[in-house]
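The structure appears right after this line, and notes come after that.
The complex is shown incomplete by one protein chain, all other protein chains being positioned as in the whole.
Up next is chain A:
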Amino acid sequence: MTAAAARPRVDARAKVTGAARYGTDRTPEGLAYAAMAVATVGKGRVVEIDTAAAAAVAGVRLVLTRFEASELKPPVYIMAGGHAVQSLQPLLSDHIAYRGQPIALVVADTPVAATEAANRVCARYEAAPFALELDDEDAEKLRQPEALPVPALADIAVGDAEAVFAGSEVRVDEVYDHPKQAATPMELLGCVVEWRGDTVVVHEGTQNAGALRNGLALQLGIDPADVEVISPYLGGGFGQKNSLQPHLGPVALAARRLGRPVKFVMTRPQTFHQGSFRPASRHRVRLGADGNGRLTAAIYEVDQETSRHDLFPAMYTEAMSRLYGVPNFSGPTRLVRVDTQTPGYMRAPFESPASFAFESAVDELAYAVGRDPVALRLANDTGTDPITGQPFSSRHVAECLRRGAERFGWAARDPAPGSMRADDGSLIGWGVAIGAYPACVAPAIAHVRAGADGRVVVAVDGHEMGQGIRSAITFLVADDLGIAVDRVTVDIGDTRVAPQHLTAGSWGTASALPAVHAALRELRARLGVAETGMLDVGAAVAAAGQPTVEAEAATLGPGQPPEMLDRSRAGKVAFTGPVYPGFTSFSFVAHFVEVRIEATTRRVRVPRVVSVVDCGRVASAVTAASQVRGGVVWGLGAALREASEPERRYGGFFNATMEEYVISVNADIGEIEVDFIDEPDPLLNPVGVKGLGEVALVGVVPAVTNAVFHATGQRLRRVPITIADLL
């Protein structure tokens, strides 16, 4: 019997039968369908727009090209204290900031009519020159601490990295390039919006129902109490669905004007030009070390793209400065403005590209000093956060490395590049890398209702995007009370039951579980039963003489002021970490990768990966293992396949379909062995959990590129690695 058979993902049955309802699975009575026409120039101005042909399509009800600011206020960018994926609201002016920006919204009786009408919108533009890449002449470069002068975004600097680097016995100084990437969750961006009197009900797959509720209310000038956002399942988010999207306001207004519910499903190519994406970044890494590879200094400079209209904060150095005990570190960071939609958070947004650069450089150092890459990493481990001088709340990365090396069979590795071959003549390469990801926490409110029938209903902040948070919460309740899993119902992703703070940054489980844990303590107090131990819920509720007994608890991150709950209720980002009063918290991972490079074609295959993770206590064994395998699949895609190519002629992106933006398919993936340290973190929360979903990806890319170096002797400092690089 598999572990999943013994304790399956709680919503697995709904998902294998098609019963799970995602945002745009709703088809309310009288539904109309929206589609968008988009700009076909890279930047400029709409001079003239002809909607006559669109309006003449049978079944078309509305063709909207412009809203007044009085009816649709521009939103505030989420990272500027607001709710939205970007500050630019399309359809408010003639300005075109990027190719693919919506220029018209049409609404029709059928999807076919809406699509045809959108295709018939015809615009004339005054085109302007645009910048798309880091090196473009018009790409404005900003020092981040000057552009975003807040303490959290100051360049990290401890010791005297420049001087110590200059005097180091061994030096590595290399530049690494990481491309733009598209999140491409399988579920398209979209919504179903329905007005019921003055209340607007939004069904949209989102990681942040609270931001949609409050942000939409501000845009429309209505009371947030009149907005309900319902998102029990996402078809993947990966950061792209982390805030209010520009389509929601216009669709809501169209629905109100028409007096009908409206469904909008963005086309897949449009998601590449409108959804947030991982921006391109360039990394210069300078490492100083002694002759044994003991790190003395690191200078890690990063340039990252942002849009012309927003400043997407770049935080590459936060985790890399904690990978090792480097006493002298500096991390000058720059933002580079290009003419696209605002880029954003895509799974391990900074840490995955950063680890590619930093862990490649560490591998280069290992070869420079002639030391085994695992041994060199172990020699540089630390129990102290080198930036703050505080202890880590828990840090088992050395055990991840040791256990991973043993499972992988690392001891049999011949370190000489090109030294290992398979029977069929393929080159074999073995690579290793570690990763870290901040363990952050957000405020959460949990409400628990126990019934005389023995059932328990939990409502809490959190969104289920496949990571398994619904399962983790269910298992916590079932195990705490000693009741069957099927007695527990979990309501998440719904603003009618909790504020629904953003679920991202791997803080979802570490935020929701402590709140549920606290609510269960409160429930036990109200029932007058022991604080722990098995409970006959039905009998205890009956003994209280009521049909149901309810309890509520709100929890914050360590050291977080209670005002953060108000921020969460207002739909704003209110997380804290990874630096807390007295300790610093990160999750850690070690990845071991085998590549095989076919002798004639030079095609790279990855037959096996071993990943060992320190995420604190494992809250849901089966879904956690799946999440790690998923992170590895992402990393293999990032190392060997994925790049969003800029379209130099027309602006935007060249490969804007799922055929041309190449993610890993089933045949690309071999064995992935996952193990967990499973040691509860003693300080972060009473449940002992840290984050998991993102750290799983951090370090996979350099483990692959380091393996390619081991196989071939070629040090490739740009991903994805393709056959052309290896011929």
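As a working rule, contacts are C-beta pairs under 8 Å (C-beta built on N, C-alpha and C of every residue); 3 or more make two chains touch, one makes a residue touch a chain; residues count from 1.
One rule holds for everything that comes next: contacts and distances are computed from a predicted model.
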item	value
UniProt protein name of the chain not shown, from "Cytochrome c oxidase subunit I", "Putative transcriptional regulator", "Xanthine dehydrogenase YagT iron-sulfur-binding subunit" or "Peptidase M4"	"Xanthine dehydrogenase YagT iron-sulfur-binding subunit"
Sole residue of A:E137, A:D424, A:E531 or A:E659 that reaches the chain not shown, by the stated touch rule	A:E659
Residue among A:G630, A:G652 or A:P720 that touches the chain left out of view	A:G630
Chain not shown: contacting residue from A:D50, A:E169, A:D198 or A:E563	A:D50
Full-complex contact with the absent chain, from A:V47, A:A166, A:M186 or A:A599	A:M186
Contact set of chain A toward the excluded chain (per top definition)	1-2, 4-5, 8-9, 11-22, 24-25, 27, 31, 33, 50, 52-53, 56-58, 110-112, 116-117, 120, 122, 184-188, 233-236, 238, 265, 267-268, 465-468, 622-623, 625-627, 629-634, 657-659, 663-667, 669, 671-672
